[in-house]
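What you see is the complex with one protein chain gone and the rest in place.
Order of writing sets the chain letters: A and B. Residues in each chain are counted from 1.
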Amino acid sequence: MEEKNVYQPYLMRIASIIDETPDVKTFRLEFINEEEGKQFNFLAGQFGEYSVFGEGESTFCIASSPTRDGYIECTFRKMGRVTKALASKEVGDTIGFRGPYGNTFPIDRWKGKSLLFVTGGIALPPLRCVIWNALDTRENFKDVTVVYGARSVQDLVYKHELDEWEKRSDVKLITTVDPGGETKEWKGEIGFVPTVLEKAAPSSADTIALLCGPPIMIKLTMPVLTKLGFSPDNIFTTLENRMKCGIGKCGRCNVGKYFVCKDGPVFTFAQVNQLPPEY
Amino acid sequence: MTDKKTIKKSSLDDLFKKMMADGKRVLAPVRKGETVLFQEVDGYSAVAADYVQTTLSAKEALLPRCEEMMRFTTAQSTVSLEEGPAKPSPVVVFGVRPCDARSIAVVNAVYLKDYNDALYKEKSDSTTIIAVSCAKSDEYCFCTSVGGSPGSTEGSDILLTLIDGDTYLAEILTDKGKAVVSIAPALFAAAGSEVKEKHLADVPVQFDLGALEKKLPGAFDGAVWITQSLRCIGCGTCSYVCPACTCFDIQDETDGTRGMRFRCWDSCGFGQFTLHTSGHNPREVQSQRWRQRIMHKFSYQPDQLQVVGCVGCGRCSRACPVDMNILQHIKDIVEAR
Partner (left out) sequence: MQDKIIQKAKELLSGGAVQVVIGYGQGTGDRVRAIFIQKPEDAGRLIMDGRCVQNLAGYLMKHEVRALGRAAIVARMPVLRSIAQLMYEEQFKDSDVAVIGISDANELVDLPDLNALKEYVRANPLKLTPEEQAEVDRLDAMTREERWAFWMEETSKCIKCYACRASCPMCYCARCTVEVNQPQWISVPSHDLGNLEWHIMRAMHLAGRCVNCGECTRACPVGIPLRLLNQRIIADIADNFGEEEDYALAAFKPDDKEDFIR
């Protein structure tokens, strides 16, 4: 039998585009080959290689929830060659997608627990997948708390969804912007994520924390979570490193002996603490 | 039980011709100036004689320096993907050293584990390795320190060992090896009681591999990486001449409509290798990249893939423009307190 070329992407049609911020976009992607779409499955936390043919591939998470069938979504910032080319695409255009790759958040093991999401800026997308997964199976979890910060109001992504979560009685949403990043209409907190988290002081009892953000935020938030009583094996994150293949072969995303693409990207802080600082 | 035969050196040209008539491309070491490189040959007379090691390894038969992964055609909003690269034609690589043949196990571990890399697998399936034992070695060789030997059969389909001036002992090791014999059975004779061992180079064991593997996990933060790599200039020579280095980059090229995606050799020695788009680099300086090279081969791969990512061919040290000698550096790490 002919072996499938593992590097050959699915062809995806851009079904919709949301401009999240001036340089961040969310694409909804549908499989052009419906049969491929039907067979496609993924779990929260996994990622893929998105390609613009002629420019190359770029790695980001699947930002939509596996509970939503028929499409995947990705959210990316216009940064390099591929993301700039992606950003110039329009609804109806074709791009490539390989995946899903990597391990997953062990959501099944969290049944009956509370979930605390702590995140900042463009790091919300990987957790947004888990948030919607939890909200779509809301009966499986106790409290769901989201603490989300950005440099400014303009830099908050998924604004329409933040509004939706704000209105829901079964989600506690705390949004914050850095001092100076607020607008006149801003009703959320003003301050950095660790400070806001400390003030909110969510309970760590029977709670899983998911922490994802820029390195400085992680560094300053970890002591707060520890103070709140979270143990490192109950704090999950998702790491990123430069990748090409996504499947443990091209050799560049390793942190010590683990490949972020294959052994991650999801790690507990108990695991991260054992890793050399190569991310 | 390995099938042992003999074949005369003077019959090799006939063997080459028979293999070519059978539709196989034959690659063999050819001398070019100061280098010895694997190239397609049309007869045995082109094969280089009297060299310890080829300049580049035989890995290029399986992992080309630049390999087409797929082709695409783009229009306004549509894309069509073309059939993958044409099936590779059968290749016989002649004159591979036993260390290089052993490196195939490393490449297999990387490319066939979890996700089966069909581009590699097809080439691997259609390639026959006729290795030649080492009758001589040099100060850079250390195959015996990493589990190999100058007469190791691992990874070869046929291993030839010169047992007198004109006769090779031929160990027929696999079905692919048998297939070669079946093309030209008359060229092979039954072997007597010849043993290859006394015809092999003497390569002394230079360090304790187990001790190295034990030591490395605790050595990440040591000063040794900086000291050893002060003179490393950060080129990719060591990786590119290495038979067991498998890391690659992926690149697209297009004329605007039709294009190709390639994979190309890449090296952990390059600063760009791990550079994030944001400008952040987890391995900012050369000493961290040198550490990665040693850790990957002698700690991470043994731990994760159960293979040592080095076969002791010594090429990286021979080719290094600044004399980074891997054997010496490993010995220093093993012996450091």
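Points worth noting:
As a convention for this text, a contact is a pair of C-beta atoms (placed from the backbone, for glycine too) under 8 Å apart; a residue touches a chain by one contact, two chains touch by 3 or more.
As the structure is a computational prediction, the values presented were derived from the model and not from experiment.
Although one chain is not drawn, the whole complex shows that of B:E82, B:E139 or B:D221 it is B:E139 that touches it. In the full complex, chain A makes contact with the omitted chain through residues 80-81, 84. With the whole complex as reference, residues 32-35, 37, 55-56, 65-66, 139-140, 226, 229-231, 233-237, 239-241, 249, 251, 253, 262, 264-265, 267, 270, 272, 284-287, 317, 319, 321-323, 325, 328 of chain B touch the missing chain.
Please note the rule applied: only the chains that are shown with their structure count from here on.
By the touch criterion given at the top, residues 69-70, 72, 74, 77-79, 81, 84, 110-111, 113-119, 121-122, 220, 246-254, 256, 259, 261, 263, 266, 268, 273-278, 282-283, 288, 292, 295-296, 299-300, 303-304 of chain B touch chain A in their complex.
Residues 3-9, 11, 51, 53-57, 79-80, 83, 90, 92-96, 240-242, 244-245, 247-257, 262, 276-279 of chain A touch chain B in their complex.
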